[in-house]
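The block underneath contains the structure these notes are about, expressed in structure tokens.
Just one protein chain is left out here, and the rest sit where they should.
Now for subunit A:
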């Protein structure tokens, strides 16, 4: 009887140890704890996926070449050393290739507040980058005045509708001010599906933390952005609006594409990391319910005043926000 008892005890002990080991191994290698590898469009396939501008019949200029190789271009650290001629840029930050017809026509929307140094660095870099790719572009910087917490999604919506008022643009790139592309292969144009462009950022060790990340730099066709009802407007403070946009895209039956990691490399200008506010995390539970009532279609009721001011290298839109009656609670105004 005693022997059976000891054997049982021994067995139990071994089982416990085995179970503990199993738990440890599962914990150590659980894929959710690590950066993900993702499907991407092969570099040779990129040109097939790009949505190009259909050239008008009466134009005699040749189409611009698509040569996105970084070969032969000098580098400055991890960034490219690109020059551009400031006199060629039209006031308000517009440019088109002088000798050929651009295959891509885009508007860059950049939400911004209180980071003058970042903005200057970014603007000086991106002009050279876009001109090296022969892209017809205009740059809209949307600045939020200092009253409320920063609302990135709302500023994108404002910039989008503002740009559409002044010209017909098929492709939009929603761009953070602190991200600089490192590789010319990263075409600043739209693909047939919304594209997450900044999937390999230096501060994230050039890895993608999770597969549904859709922040940083995103390119979408005008029709697509309209279809998903734009960015959400209710995300005040840091974080959440990019994940919301991802779910909006998925809800509308579309998918998200990316280019290869080495092509999608970005350099992030230094600033202190922040963490998402609790309200924004809460908003993420109601994406589907709010998609049709919160977004591009009602963003104008948040805007109390918007002023356009053309600078030589970009168009600055300064907006004052106010909250519509239905959200007029104190927590949204927290800074």
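Quick note on the criterion: contacts are C-beta pairs under 8 Å (C-beta built on N, C-alpha and C of every residue); 3 or more make two chains touch, one makes a residue touch a chain; residues count from 1.
Going forward, contacts and distances are computed from a predicted model.
A.B. asks: Not counting the visible chains, the remaining one has a UniProt entry; which protein name from "Nucleolar protein 2", "Ubiquitin-related modifier 1", "Mitochondrial division protein 1" or "Palmitoyltransferase" does it give?
C.D. replies: "Palmitoyltransferase"
A.B. asks: Provide the residue numbers of subunit A that touch the chain removed from this figure.
C.D. replies: Touch with the absent chain occurs at residues 13, 28-29, 31, 33-35, 37, 77-78, 202-207, 209-210, 262, 268, 270, 272-273.
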